[in-house]
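Just below is one structure, and these are the notes that go with it.
The complex appears here minus one protein chain, its other protein chains still in place.
A, B and C are the chain letters, set down in written order, and residue numbers restart from 1 in every chain.
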Amino acid sequence: MTLKNRTTLVAARTWMQQALPTTFGFKVAGWLDAIDRHRARLAETQERCLVLQFGGAVGTMAALGTRGLDVATNLAKELQLPLPELPWHSHRDRMAEIATTLGLCCGTLGKIARDISLHTQTEVGEVFEPVSNGRGISSTMPHKHNPVTCAVVLSAAARVPPLVGTMLGAMVQEQERGLGSWHTEWETLPEIVRLTAGALHHLTTTVSELDVDPERMRQNLDLTQGLIFAEAVAMALAEKMPRHEAHELVQKACKRAQSARRDLRSVLAQDAIIKTSLSDAELDRLFTPGNYLGVADQFIDRVLASCTAHRDQKKPRKK
Amino acid sequence: MTLKNRTTLVAARTWMQQALPTTFGFKVAGWLDAIDRHRARLAETQERCLVLQFGGAVGTMAALGTRGLDVATNLAKELQLPLPELPWHSHRDRMAEIATTLGLCCGTLGKIARDISLHTQTEVGEVFEPVSNGRGISSTMPHKHNPVTCAVVLSAAARVPPLVGTMLGAMVQEQERGLGSWHTEWETLPEIVRLTAGALHHLTTTVSELDVDPERMRQNLDLTQGLIFAEAVAMALAEKMPRHEAHELVQKACKRAQSARRDLRSVLAQDAIIKTSLSDAELDRLFTPGNYLGVADQFIDRVLASCTAHRDQKKPRKK
Amino acid sequence: MTLKNRTTLVAARTWMQQALPTTFGFKVAGWLDAIDRHRARLAETQERCLVLQFGGAVGTMAALGTRGLDVATNLAKELQLPLPELPWHSHRDRMAEIATTLGLCCGTLGKIARDISLHTQTEVGEVFEPVSNGRGISSTMPHKHNPVTCAVVLSAAARVPPLVGTMLGAMVQEQERGLGSWHTEWETLPEIVRLTAGALHHLTTTVSELDVDPERMRQNLDLTQGLIFAEAVAMALAEKMPRHEAHELVQKACKRAQSARRDLRSVLAQDAIIKTSLSDAELDRLFTPGNYLGVADQFIDRVLASCTAHRDQKKPRKK
Partner (left out) sequence: MTLKNRTTLVAARTWMQQALPTTFGFKVAGWLDAIDRHRARLAETQERCLVLQFGGAVGTMAALGTRGLDVATNLAKELQLPLPELPWHSHRDRMAEIATTLGLCCGTLGKIARDISLHTQTEVGEVFEPVSNGRGISSTMPHKHNPVTCAVVLSAAARVPPLVGTMLGAMVQEQERGLGSWHTEWETLPEIVRLTAGALHHLTTTVSELDVDPERMRQNLDLTQGLIFAEAVAMALAEKMPRHEAHELVQKACKRAQSARRDLRSVLAQDAIIKTSLSDAELDRLFTPGNYLGVADQFIDRVLASCTAHRDQKKPRKK
């Protein structure tokens, strides 16, 4: 398993502001890691929830006399479904768990789509949905290329959570067969399945064909005129003075840089205190984004290894 | 493991109408079986979701240079938490799964509370919350004894599902740290935990001290003047004539009984066709609720065995 | 405007327990009063929300040059829709208000359906959905008559609220046209309209043909063996002794009556203190449900007068 753009530099954004450099590979590894957990959840849900339901009017199978359990056992065999401990038609946790598991999937799909939609803004321009067959073309604005997959997925990620709430609320069923609560599930669960499947289908295609612009990513890292390296500088300084002083010193330099519209490196180079602590060579190193990535790459390895292991574990089951 | 009132006869209700006889033990076995699945879900969630989160500003641990993974490994040991593949602070599926698992629990708690609240109605009077310390007393109506645990639990079961939806919706976080979405979790998840824990606490106490009135349950089985045995009769008849004919014959007899306010057994005994198919002795047998319980008792055994097994499996883990 | 069963006595239930006597007319007046408020809400929503939306790609009507407002004015005339102050396609409060107003309607419809479903339980048997054309017949239990309108309406009242939440959440649209949020409305609002219209349609028919059993209502008032008159007795006693003492005295009598399975009136008649305060004639009066209805009847008059006035006000508008 490999990742395209594994080492491509890109600005990490927190609170919708550039924060520090990271790699696009690290971001995608985060997506992948989440998807890998959903695989595990889906397997657990499948095992627990896709079981026989057969119980007659109130679960006792009274109409079958003493043969109930035999009939159920054979029916389960016929349908290749596990036989549960007892009929469960008024205990809807199995139906609701299908909903919650798909709801969790949709949340991650929505998170990925939100990321893409932010990268694809005109002013950011780092990542684009693949263009094909007029997909995303505007009817009036000839230059527009709308991220339609993101729209589909974000819409699903907005619609599914309340529907999951509906399924959970409908678990409060009356006695041996609910009135209204049971009927609440009829259209809701299929809608959850449909929306999740649609979002997954569209996002899978889009992610695998994503159009990434490493050059623009690199340019955007320069947009703040070096402010994005402020933490790196503060950390380096903090090895030579109290951490609080270092933080304050860099914060002031940031403000000077911003108000004078100058780049942070040159402001720092002129600061009397800072230049005694950090040499030009050190500053050069600090203002190189590839030098402030921590252990991003090791984390990517961990994720790839884990996903590969899980994929391999699954194979035998599929026989 | 044993069940109080295991064989106590009670009317099973579907669509809020008396349907067939069942046992109170069978109903409680259904509750227990659902709770047993929640135990399994909670264990899975605990294993997957209660892990270390430590990643610095954007997950790369850049501020720690190359030591990030070592620090994380040691911190995880210190806190006795598993070390995840990579930091996950902008992937909220773990937080959201805690919410969904508790949401599923609340649904079952609400279902049990709804059942109790229906049994405890003045006109039904079969099951009561334990009376103690003025709990449930009305300030103006001296005779009232309100099912306050049911109110607490039903309220939690109504409030938690939309909050779970909130957690799922908040998964759509922007880039390396969301704006608003992350903050949406801050009060929501604690509220879900608080409501679920409160509901569980109150219901656990109430269920274990539930005041059951087997005599009233038996009386209520007679309320329909035998109509509750209509399916039993139709099934018995169906062994001697086409099923459809049997169903129609009994349905007509039910209508005659209802309009004349007579009991179904005597109406059937006078029906020319039916009395050739079913002898008096057979009718006696059919109108005995304990004879129309199917395999309810075997199902109870299955549930008790399964719960005992799961309980025993868990013990070693607790060391 | 008149009400069927206006003075029919029935037990009022609070916390799903018999509380005091009331009239069925008073209950229906409550339903009617709520519906009357929804009429007013629908009129306000219609006036505010059903207006022209026409603004070109971003609301400025740039493609029409300086003619935009003229074109919009004429289009509004053509469509007989009010012209709003400015195009509003990224401000979705109008769409969302349609959802909230229908959501409020559904809540009341659900409340009425819940009431009916509780009255129609086998053990209560006071009110029934009209039987027609096999509606509500069970496929296996020949005696069943399920309240299917209640199921439809309660299901709508459970499904619509989260969908309203979806519409409110989708108001957070990006800039001049949202991504995903806008698309979230596309299936959601029609679903809200469909569910509300369906619930209204079914409930309207059912309520107008409701099968009410005044005799059974009267019998149920006797189920508590007089406990339902406890507040009446306590209030009468409170005119002759401190209120707290009166309450406690009656509460004790209630407990004695319950534990001895005796009727409250006879227990009270034997109580040394009470019999000096309340004569036999007074007790007779207190244990007559029609004597403890307060000003229920005057309230009904107020509601009928108000609804009639609103209905008459509306007529001229329909020209």
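The working rule: a contact is a pair of C-beta atoms (placed from the backbone, for glycine too) under 8 Å apart; a residue touches a chain by one contact, two chains touch by 3 or more.
Remember, it's a predicted structure, so these values are computed and weren't measured experimentally.
Contact with the chain not shown here comes from a single listed residue; of C:L52, C:A96 or C:V152, that residue is C:A96. Here one chain is not drawn; of A:A19, A:A96 or A:L200, the residue touching it is A:A19. By the touch rule set out above, chain A reaches the unshown chain at residues 11, 13-20, 117-118, 120-124, 137-138, 140-147, 150-151, 162, 165, 169, 220, 223-224, 227-228, 230-231, 234, 247, 250-251, 253-254, 258, 264.
Of the residues in chain C, those that touch the hidden partner chain are 12-16, 19-22, 26-27, 29-31, 33-34, 37-38, 40-41, 44, 48, 56-66, 68-69, 84-88, 90-94, 96-97, 100-101, 103-104, 106-108, 110-111, 113-115, 118, 154, 157-158, 160-162, 164-169, 171-177, 179, 231-232, 235, 292-296, 298-300, 302-303, 306. For chain B, the residues in touch with the chain missing from this view are 56-57, 63, 113, 117, 138, 140-141, 147, 150-155, 157-159, 162-163, 165-166, 169-170, 179-184, 186-188.
Methods note: only the chains that are shown with their structure count from here on.
The most distant chain from chain B, with centres taken as the mean of CA atoms, is A.
The busiest chain interface, judged by C-beta pairs in contact, is A-B.
Chain A and chain C have centres, each the mean of its CA atoms, that are 42 Å apart. Chain A and chain B have centres, each the mean of its CA atoms, that are 32 Å apart. Chain contacts: chain A has residues 56-57, 63, 113, 154, 157-158, 162, 165-166, 169-170, 179 touching two or more partner chains.
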